[in-house]
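The structure appears below as structure tokens.
A single protein chain has been omitted; all remaining protein chains appear in their positions.
And then chain A:
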Amino acid sequence: MSVEEISNSLPEAAEEVQTNNENVEGEPEMAYDESPREGYVLYRDRKEWADLEPVPQDDGPNPVVKIAYSERFRDVYDYFRALLKHDEKSERALALTAEAIELNAANYTVWHYRRVLLQALEKDLRVEMKYITAIIEDQPKNYQVWHHRRMVVEWLSDPSEELQFTAEILSQDAKNYHAWQHRQWVIQEYKLWAGELEYVEELLEEDVRNNSAWNQRHFVISRTTTYSPPEVLEREVQYTIRQIKKAPHNESAWNYLKGILQPTGLSSYAGLLEQVEGLQGSCCSPYLLGFLVDYYEEALETNGGKYNLTETLNKALGLCDLLAQDQDTIRREYWRYVARTLQSQYDSGETSPPLTEQQ
């Protein structure tokens, strides 16, 4: 079904149908010269709109960034502006907003006005849900359409289609920020946490590098069980390490691992260092090495007396060196900066000589 068919139907063409253009010579197809499709009647030629005076756009004597609208486009919007000026609340106004939206779904004023009309005319919002569903499918990266959907869901107090809908959009683009934002809003607002972790896991099965899915994982857990229960943290750490083994060069997994452990301290998780160091052979990556740098830095900072300051600092500096020279050369200067910072902060004078400033 086309968007037009689903929306409140366009007004029937005037009885006095425009003579058809079968014999019109073909003209080169240029967007701004395109004749309206056969049978289409401009609003200014429709009898039932004769009472309304169209309002043109007025950019003054020196318009800037002027958009060259076709006759049809301009005609629709001249009448939209007229409706707006009179704040007309009618079925014909609602129908026109659908046409204006079809021409430019990014016009937030049209959407706002449409919402005003939906409420004033007490329209069936279930029909509106079908309408907005089709539009979002067609233009899933438009801000206005998602906001409109959110408003309709709120008015209906009915989030029952939202998880399925966002999942459908995400099946086409698993990282669509608008879809994730809407999904998070629905879940949080209507407490639809059940099954979300399973959904996240499905997505990570499909693509373990999907950073949005890892973010959603954190979103769900931090707002349900939280990471405080030891069994939750353990489960998550082991899950993440398994994913790292499957795809070692995955920043998202490493960010997640670090992110869930940092609040309590990387060094406070028993056996973590050993587990990560154990991965160095088969799963080395700039992220693994960066993780270790952060581990050692944290150890230096907390310095619970468990560590030999000098040895720890040297390990950290050695890793920075490895990253700069070999494992993450694009960030060579950054890792040298990290090393210098660590050195100046923790060097007690007994460490190895500072890294030479190489060009």
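Criterion: a residue touches a chain if its C-beta (ideal position, glycine included) is under 8 Å from a C-beta of that chain, and two chains touch if they have at least 3 such contacts; residues count from 1.
Rule of thumb we're sticking to: contacts and distances are computed from a predicted model.
*Asks:* The complex has one chain missing from view, so what does its UniProt entry call it, picking from "Geranylgeranyl transferase type-1 subunit beta", "GATOR complex protein NPRL2", "MAK16 protein" or "Response regulatory domain-containing protein"?
*Replies:* Choosing among "Geranylgeranyl transferase type-1 subunit beta", "GATOR complex protein NPRL2", "MAK16 protein" or "Response regulatory domain-containing protein", the correct UniProt name is "Geranylgeranyl transferase type-1 subunit beta".
*Asks:* Give the residue, chosen from A:T97, A:T133 or A:S252, that touches the chain omitted from the document.
*Replies:* Candidates A:T97, A:T133 or A:S252; residue touching the omitted chain: A:S252.
*Asks:* Return the single residue from A:R92, A:H112 or A:K130 that touches the missing chain.
*Replies:* Among A:R92, A:H112 or A:K130, only A:H112 touches the chain that is not shown.
*Asks:* With the full complex in mind, choose from A:E38, A:D87 or A:D124 the residue touching the hidden chain.
*Replies:* With A:E38, A:D87 or A:D124 as choices, the missing chain is touched by A:D87.
*Asks:* Go through chain A and note every residue touching the omitted chain.
*Replies:* Touching the chain left out of view, chain A contributes residues 31-32, 55-70, 73, 77, 81-82, 84-85, 87, 103-109, 112-113, 143-144, 146-147, 175, 177, 180-181, 184, 188, 209-212, 215, 218-219, 222-223, 250-252, 255-256, 258-260, 262, 290, 301, 330-334, 336-337, 341.
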